[in-house]
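Shown below is the structure under consideration.
After this line comes chain A, so read on.
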Amino acid sequence: MSENIISLKNISVSFDDEVILDKLNLDIKDGAFVTLLGPSGCGKTTTLRIIGGFQEPDSGDVFFGSERINDLPAHKRKLNTVFQRYALFPHLNVYENVAFGMRVQKKSEAEIKAKVAEMLKLVSLDGFEKRRTSTLSGGQQQRVAIARALANDPRVLLLDEPLGALDLKLRKEMQVELKRIQSRLGITFIYVTHDQEEALSMSDTIVVMNHGVIQQIGSPTDIYNEPENGFVADFIGESNIVDGIMHADCDVEFCGTRFECVDTGFGKDEEVDVVVRPEDVIVVPKEESGLRGTVTSVTFKGVHYEMYVNVPGEEEEWIIQSTVAQEEGKEIGMTVIPENIHIMKKYTGDYASDIEFE
Partner candidate 1 sequence: MKILSKIYTAIIFVFLYAPIVVLIVFSFNESKSRSVWKGFSLKWYENLFNDEMIISALLTSLEVAVLAAVFSTIIGTAAAVGLKSMNKRLRSAMLTLNNIPMVNPDIVTGISMMLLFVAIFSATGLMHPGFVTLVTAHITFCIPYVILSVLPKLNQMNPSIYEAAQDLGCPPLRAFMKVVLPEIMPGIITGMMMAFTLSLDDFVISYFTSGSTAQTLPMVIYSMTKRRLSPKVNALSAIMFLIVLVLLIAVNIRQIRAAAIKRKKTAVE
Partner candidate 2 sequence: MKKDSWLASPFMVWVLIFTVVPLGMVCWYAFTDASGAFTFENILKIGTYWDYLKDSLIMGAVATALCLLLGYPLAYIMSRASWGAQQTMMMLLMLPQWMNFLLRTYSWMTLLENNGLINNILGRIGLGPFHMINTKGAIILGMVYNFLPYMILPIYSVMEKIHDSLFEAARDLGANRFNTMRRVVFPLSLPGVITGITMVFVPSVSTFVISQMLGGGRNMLIGDVIERLFVGAAPNYNVGAALSLVLMVLILISMAVMKKFDDGEETGGLMM
C-alpha cells in the first residue's frame, strides 16, 4: 500500500449558515487518480480549493504527507491546479504561460527552455510556443493549462472540471490523454467532475459526494455495481452492464456478438464488464446486428423514448433511449459505436476487503 499524500481530517466549511462541507475525512494515496464526483453544490470544488490553498476550512486539518499545511499559502504548496476555464494568462504566449511558474522561481533560461519543450511535447503541443493563447481552440488551451501546471513538477495535480467547456468528442479524447499523462508521470491526480461517465472511465478511485458529505468511496466498478445508497445509485444512472470477453485490443464480445471498441491493454480473452449507456444504443434492422431483442415497453420521456428490450440469454432487459419510437413486441437489432462501449475490469476482489476503504 502506498502512502497517503493528501489527508483531510474533519474538514468543515460553511457560507452564511449553509453547510458546504461537513466534517469531511478523505485520504488520497500517492500516485492515484482520484475523482471527486457529485452534483453541483455538493462541495467537491470546495474540497479541491481547500487542498489547493485557495480557501480556508472553518475547522479541520489538511495534511500533505505527514505535514500539516493549513497555514501554508497556495504559492508555497507542492501542488498545482488546472482551472475550470483554464485561467491562462492572456498577455503571455503559450511558451510564457508554461514558463510562468519557473520564472517566478527564477530558474535558469536553459532549464526553462528544456522544461517547456518537454511539457509541450507531453501534451502534444510542440510547435505552438509562440502562439497567443486566444488563438487556440478550447482543447489546445486545455493542454496549455495542463502543461503549465505540470511544469512546476507538482506531486499532486488538481483538476477542476477541466473538460467541462469542451464538446463531447474532444472531451473523450482528453479523457484518454489525461489518463495517459497521469500514468506516465506517476503523480497523483485529484479530479473534480459532475460527469459520472468521465469519472468511471478515468479514475482509480471515485469519491461520490453530496451535500458536503462523502457518500461512497470506491473503484469505478464498485461505485457502479455496488452503490452504497440510493443517491449513488441514482446519480450514477441507468446503464446496461453485461459480461464480455476481450478477444484482443479493441475487440470485445458480449451477448454473443463481437464489437469493435476503443479499449486496449486487457489480457487476451479476459473477462470484462461491458457498460453501455441507454442513449448510446443504436437501433438497426434486426438483420444488421447480432445483438437482437424484443421491445417489451416504450415510454415517451420528452426528449427521447425509453424502451426495454428483452435480449435472449440475458438476465436483465436492456434499456435503450432513442428519439425514434419502436413498436412494442417488435424484434430489433442493436449496435453501439466503438467509443460508446465502456469496458471495465471484471470485479474480482471479495466484498469484505472493500469495507476498509471507508
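One rule holds in what follows: contacts are C-beta pairs under 8 Å (C-beta built on N, C-alpha and C of every residue); 3 or more make two chains touch, one makes a residue touch a chain; residues count from 1.
The set was built so that all candidates are chains of the complex that A comes from, given by their letters.
This structure is a prediction, so every number in the text was calculated from the model and none was measured.
Visitor: Given the candidates 1 or 2, which is the one that touches chain A in this complex?
Guide: 2
Visitor: Using the touch rule from the top, collect the residues of chain A that touch candidate 2 in their complex.
Guide: 52-54, 73-76, 80-81, 83-85, 87-93, 95-96, 100-101, 103-105, 129-130, 132, 148-149, 152
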